[in-house]
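One protein chain is absent from this view; the other protein chains keep their places.
Showing chain A:
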Amino acid sequence: MLEIKNLHARVADEGTEILKGVDLTVKDGEVAAIMGPNGSGKSTLSYILAGRDDYEVTEGDILYNGESILEMDPAERAASGVFLAFQYPLEIPGVATMTFLKTAMNAQRKARGEAELMTPDFMRRVKAAAAELKIDAEMLKRPLNVGFSGGEKKRAEILQMALLEPKLCVMDETDSGLDIDALKIVADGVNALRSETRSFLVITHYQRLLDYIVPDTVHVLYKGRIIKSGDKDLALQLENEGYGQIIGEAA
């Protein structure tokens, strides 16, 4: 599914290097968790996967289903199946949530050569997915994310993910801001999407999410590099011991 090879990246306009040789492979159907201290480059990695041009890749490559995506713009990557659930979803005043959802779904369908969704079909899908995630239909009448609470924004990200049916789901701290019940609802939603042809990159600081979404692999990103990889037990170890030990070993 995803092969990140010796990825170096820096902030485009000021040159600070943030990723310093990331190597990571995620197989089809795999759930990979990424953990790491604040500022280690997790969100940066997720933005670069989604194609944000504030960052410049200086070395290495990102292969998605065997092909480099570095030359593709964010919309092309999305249409090919890459989805990023933002750590801080943006509020976009004036853009109605429903208009946005329909435009996005149909733009992706169009890019893939599929027929556009008609309104009744679209409405049915949105209603079903919103009910699943316990999202109030009233909320979707508002402009995109405007006035949504922190937790509502995170749930809305997962709603978008469920509707767009991506192949590679990058989730950047989706658990932060969610209450305990919401965490369970979102995790159920994610688990329902798990399949042999869909992979997940789950960025989190907490073991709690990984109790619900059990990862196949766990990776520690530190100062722009993966310094340790393991299975789900690695997350448990971090929960108990913190990062100190592992950082020490890597040094």
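Methods note: a residue touches a chain if its C-beta (ideal position, glycine included) is under 8 Å from a C-beta of that chain, and two chains touch if they have at least 3 such contacts; residues count from 1.
Please note the rule applied: contacts and distances are computed from a predicted model.
The complex appears with one chain absent; UniProt names that chain "Fe-S cluster assembly protein SufD" among the candidates "Fe-S cluster assembly protein SufD", "MinC protein", "Dipeptide/oligopeptide/nickel ABC transporter ATP-binding protein" or "Dihydrodiol dehydrogenase". Checked against the hidden chain, the listed residues A:52, A:134 or A:184 yield one contact partner: A:52.
Within the complete assembly, A:74 is the residue of A:21, A:60 or A:74 that touches the hidden chain.
Of A:6, A:103, A:191 or A:245, it is A:103 that touches the chain left out of the display. Touching the missing chain, out of A:92, A:131 or A:192, is residue A:92. For chain A, the residues in touch with the chain missing from this view are 50-54, 73-75, 77-79, 83-84, 86, 89-90, 92-95, 99-100, 103-104, 107-108, 111, 143, 160, 164.
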